[in-house]
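Only a single protein chain was left out; the remaining protein chains are all shown in position.
Up next is subunit A:
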Amino acid sequence: MELTVWTYEGPPHVGAMRVATAMHDVHYVLHAPQGDTYADLLFTMIERLKKRPPVTYTTFQARDLGGDTAVLFKDAAQDAYARFKPQAMLVGASCTAELIQDDPGGLAEAIGLDIPVVPLELPSYQKKENWGASETFYQMVRGLAGAHAPAPGTERPPRPADRPARVNLLGPTALGFRHRDDVVEIKRLLGEMGIEVAVTAPLDAHARDIARLGEADFNIVLYPEIGLTAAKWLERTFAQPYVQTVPIGVGATKDFVREVAALAGIDPEPVLAANESRLPWYSASVDSNYLTAKRVFIFGDGTHALAAARVARDEMGFDVVGLGTYSRERAKDVRAMAKELGLEALITDDYLAVEKAIEDSAPELILGTQMERHIAKRHGIGCAVISAPVHVQDFPARYSPQMGFEGANVLFDTFVHPLVMGLEEHLLGMFREDFEFNDDAMPSHLATAGEGEIRVQPQPSAPNGAAATNGSAVEPAADATGEAGTHWDDSALQELKKIPFFVRGKVRRNTEKFAADNGVATITVETLYDAKAHFGR
């Protein structure tokens, strides 16, 4: 057993859901207990999708365990087929269903559906979400494209000279960190290079698109955690080479353009000359001087951590003081990069180990996941999110790629924003006792004075559960005398404190206005609620 406060990845069947939900006419029948439908709201709430994920759950209960859960599964699969009429079906088990061993693959085969059915074996007690997505995508590619494979050893016929190069984009999924806009940005870049995108998958692909993956000249793996296994299989089966340079950051994007151009047999220089990120100039301008050697700690999935390390060192002039990933599949690459930076890579999915490493390296900026935001907030360190897991605010409405030249612009703004701005930093160094602007306060371009309390919150792990000593610092001392000479009695003041802080000020003002309007001299609990009833929320 493993004590877990926060987990970086969900179980592997969530990865499978990300693949199914990304696609158009694929349905996933998941053998799972009642309650596992919580995963739907990852898609409907965090990613704000307008549709329900294409997943039918068996949602068995304890009373079903005494009966035939296999029949339950078969019925659910048949029902889903009849209702949703998918072009391909994924079938599999969640962690609990794995224990009861009903064999969804075998059961689905026994039904004899007239569409391809891809059985998923996702070992829930060993593997995690990204592996689940990668395995699901790979199995689907094998299942649907495999039928079109040439005989082993067949040479790939050369591309006709008059046809532009055609590529597949592999890896973007539902619930992927900025996948939506990365795809747009990379397609735009490829378009400028005169390269056609045959299929993007799994995001927005149909089952029939997967079947024709072999037709492209080569593949581009945007997210190796999800697309690399399938790309390797396509290379073996269809002799399609693949590009694995992930175009995050200016340098990486240039490398990517050159690598793609080489495979397409074109000259990269016109495209490189026509595109310029603003990051290099912004970073070179004197305002960025103070960014030099800022200590930064980087953690995330392998792809984003590696890319951020290169940008931080080569393009922002930071000192990388910590580098790690929870993607064990990428451990080798991350270790190599860490060595280059003179560091030892942190390969872990233990949130507490990451917290310890951050404490030990005392960075000025953390580039991480949603979980590192928790740590950063507790320690009062600036933080920017560079990788999943993320929450709803990192599925923004605005165009926000990480990849390509526009992605680099986004990265510059994102990395710099949490830092104290240059002038403020100087003034803090000169005048240390200012009552508003001090070390304990958040940078003044970010927060109101009240949020300063965050920086000195004691650790919950402190012995004896030392209580937060400054929680009330947010509130000005409770003042019994309001505007217009109204007076609050003690019980009413106590009651007022029970109102959530973000509406308390409004309630206070309303109550005092109500008292003044009605000639009430002393505000009691009754007055408070009279006013509440009068004004509503």
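By definition in this document, a contact is a pair of C-beta atoms (placed from the backbone, for glycine too) under 8 Å apart; a residue touches a chain by one contact, two chains touch by 3 or more; residues count from 1.
In this text, contacts and distances are computed from a predicted model.
Q: Could you tell me which of "Na+/H+ antiporter subunit D", "Energy-coupling factor transporter ATP-binding protein EcfA2", "NADPH-dependent glutamate synthase" or "Light-independent protochlorophyllide reductase subunit N" is the UniProt name of the chain missing from the displayed complex?
A: Missing chain, UniProt protein name: "Light-independent protochlorophyllide reductase subunit N".
Q: Decide which residue listed in A:Leu65, A:Ala262 or A:Ala521 touches the omitted chain of the complex.
A: Checking each option in A:Leu65, A:Ala262 or A:Ala521, the one touching the absent chain turns out to be A:Leu65.
Q: Among the options A:His27, A:His179, A:Arg373 or A:Arg508, which residue touches the chain absent from this view?
A: Only one of A:His27, A:His179, A:Arg373 or A:Arg508 touches the chain omitted from view, namely A:Arg373.
Q: When the complex is taken as a whole, what residues of subunit A touch the one chain not shown?
A: Subunit A touches the missing chain through residues 1-7, 9-11, 13-14, 33-42, 44-46, 48-52, 56-62, 64-65, 75-76, 78-79, 83, 94-96, 99-100, 123-126, 128, 370, 373-374, 377-378, 391-392, 457, 460-461, 463-465, 495, 498-499, 525-526, 529-530, 532-534, 536-537.
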